[in-house]
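Of the protein chains in this complex, all but one are displayed in their positions.
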Amino acid sequence: MTQSPLTRNIQGNGPTDILAYEASGGYLAARDNIGKADPADLLQLIKDSNLLGRGGAGFPTGMKWSFVPPADGNGHRYLVANADEMEPGTFKDRLIMENDPHQLIEGMLLSAYTLAADVGYIFIRAEYHLAIARLRSAISEAEQKCYLGDRILGSKYSFHLQVHISAGRYICGEETALLNSLEGKRATPRAKPPFPQVSGLWGRPTIVNNVETLCNIPHIVNHGANWFKSLGKGDNAGTKLFGASGRVKNPGCWELPMGTSIREILEVHAGGMQDGYMLKGFLPGGASTDFLTPDHLDLPMEYEAIQKAGSRMGTGLMVVLDDRACPVGMIANLEKFFARESCGFCTPCREGLPWVQGILDKIEAGHGQAADLEVLERQALFIGAIGNTHCAHAPGAMEPLVSGLKYFRSEFEQHIHDGRCPYAGES
Amino acid sequence: MKSELINALSRAEIDAIEAEITHLPDRKSAAIDALKIVQSQRGWISDDSLSAIAKLLNMSAAELDGIATFYNLIFRHPVGEQVILFCDSVSCWLMNGEKVCSKLQRTLGIQHGETTADGQYTLLPVTCLGDCDHAPAMMVGESLHHDLTVDNIEAIFK
Partner (left out) sequence: MPTIKVDNQKLVVKDGDNLLQALLSAGIDIPYFCWHPAMGSIGACRQCAVVQYAGEDDTRGRIVMSCMTAVTDQARFSVATQSADQFRKSVIENLMLNHPHDCPVCEEGGECHLQDMTVMSGHSVRHYEGKKTTYRNQYLGPFIGHEMNRCITCYRCVRYYQDHAGGHDLNAFGSRDRVFFGRVESGLLESEFAGNLVEVCPTGVFTDKTFSKHYTRKWDLQSSPTICQGCSLGCNTYTSERYGQLRRVQNRYHHQVNGYFLCDRGRFGAQFVNAESRIRQAGIRNSQGLYDATELKTAIGIARSIISNASTIKGIGSPRASLESNQALRELVGQNNYSNGMTEVEQAMLQKIIDVLRSPIPTPSMMQTEQCDAVLVLGEDVTNFAPRLALSLRQATQNRAKTLALGVHIPLWHDAAVREIGQTDRSPLVIVTPTEDRLDEVASHVLRLAPDNIALLGDEICHAIKDEDNGTASDNVSSVAREIAGLLKQATKPLIVAGTSLQHPGILQAALNIAITLNQQNISAGFFACASESNSLGVAMLDNQHSISDIMAEQPETLVVLENDLQRRLGDRFDASLAGIKHLIVLDHLDNPTVSVSTLVLPAATFAEAEGTYVNNEGRAQRSFATFNPAGDITPSYELLDQLRSVKRHIDEIHHVIANSIPTLAGIVAAAPAASFRIEGAKIARMTHRASGRTAIDANISVHEPTPPMDDDSPLVYSMEGQHEQAPANLRAYSWAPGWNSNQSNHKFQQEVGGSERTGDPGILVLTGGGEIKTGDVTLTHRRLVPELHIFGSDELTNSAADLATLVTAPYLRMHGTTAQSLGVVQDDGVSFEVNKQRFSFAVIVDDSMPADSLAYPLIPATVVLTNLDDIQLSKAESWTKAPASGQRMITTDRSQ
């Protein structure tokens, strides 16, 4: 049994076609369970496995699934893979989809069967052309072998899977905005409750899961909950695709046990900082996570541990800030992104983020004033709590800002005092 | 009137859109798919294209345009033969992306949102392309280019 189930087929040379996928044990779980296993048992298995969502929120997958009501026979039930990977610093789902598309398909098949879902969508971002082509080809192969479509593997169960290509906008990665986009509408998030399990796609029961989450399912079904739990080093079960980008020697993405330390990821796998650069800080899980510092290097990458340290594990791919890049500039870049990607529905995000962006640009350009920091803090309080806004986009935007003000305040003050960015001229 | 406007769409476009609709509970759910199909043929969505698609889907032009103008990859202005999507998110920024993009702008002689005089390229910013271990990155049409530097960017456009 592999220690790296998610990437076991990824050699780096093209995707696994269905024959190779089957040869390495693929679709075994499907053949053993579709039309045979009791979906209730499969649901319990996923609950027991302690699998947490891999898209950033870390919500227990089994629990999420358990909120789907029993089938009422009044229409479709949907399973959607969130392949809209656009969180800055994140590039893990691309890896799996381009290089082992059948893993996602099998994961969706087993999940859909557990949920009594009959229609599936892979909502994929438009720019992932290669992944789209490979997924479509894989779906076609799977259909030909009766893993998808009507009466799968001779059973009564049907599951039709399709790739749906987005038309842009980061907010489509928010699960309810994704649903609206799939329905052909503007991608404004929905208020919850009601949850997608009750009223999702076209008002029907729907589950949205991240690609990586779904890819874990075949392995859990094959090897069991205990096996899955044993893969993790600490409190969290399974493996995770961790990664790093920025001025590290070897930026990339690797499947490692949950609970691997940040130090190991950065120093061993990412090779440490490039020559001439020092680590100043990092966002552990993408743009919408709080900064951590070299003081936090020995923390395990686990949801609770990172949360206790004042940040979030998020997607698990780190964005590394080096000592020659301006933290104010970095945060300004982040807030420009967040402001641009606002859907425009609620006041704090729509109006508040551009103001924050403007102030950061001003400070970075050397025109900042002390009062600007007060405004930033006040806006952060206004925007930064879930519940203040319609969705988690703007609160996410405030995480790098608030933590940046906490850890790099002196740098902000220096910009204001000096009337210039001290890093100007660094290349 | 309706048939005239729908005839503004090609047979292939109509067939492709109808194929999408077969998977959906109603016609207007194909709005975004339809916009992308027509845009893939014409490069952008003109007012006429928009009206024709709306008529085909039994929507008003306003309903469809409200959707079209939400999405950054639906172009409601003419674009060049190829659209350059240059990532301006944080990992590319950390890896000198802004300077590389400036070099590109000087090379092509255009700013963000503009099209080269020969109609070949339109330059647009884009949110993280999911290629951060090879930052800075950009797409030119459907091709992904990465590990860009101020030295190697020019060659891509020769």
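Per-chain residue numbering starts at 1, and chain names A and B are given in the order in which the chains are listed.
Everything below uses one rule, namely that a residue touches a chain if its C-beta (ideal position, glycine included) is under 8 Å from a C-beta of that chain, and two chains touch if they have at least 3 such contacts.
The shown structure was predicted, so the numbers you read here are calculated from the model rather than taken from an experiment.
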| item | value |
| --- | --- |
| Among A:Ala71, A:Cys146 or A:Val198, the residue in touch with the chain that has been omitted | A:Val198 |
| Contact with the hidden chain (one of A:Val208, A:Leu283 or A:Cys346) | A:Cys346 |
| Footprint left on subunit A by the chain that the document does not show | 69, 169, 186, 190-191, 193-194, 198-199, 202-203, 339-348, 350-352, 354-355, 358, 371, 375, 378-379, 381-382, 385, 387-390 |
| Contact set of subunit B toward the excluded chain (per top definition) | 25-26, 47, 50, 59-63, 65-66, 69-70 |
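Assume only the chains that are shown with their structure count from here on.
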| item | value |
| --- | --- |
| Interchain centroid distance [CA atoms averaged], subunit A/subunit B, Å | 24 |
| Residues of subunit A that touch subunit B when the two form their complex | 85-91, 93-94, 125-130, 160, 162, 164-170, 181, 183-187, 202, 243, 245-247, 251-253, 283, 287, 317, 319-322, 325, 329-330, 333-334, 336-337, 340-341, 343, 427 |
| Interfacial residue positions of subunit B with respect to subunit A in the complex | 23-25, 28-33, 35-36, 66-67, 70-74, 85, 88-91, 93-96, 99, 126-135, 139, 142, 144 |
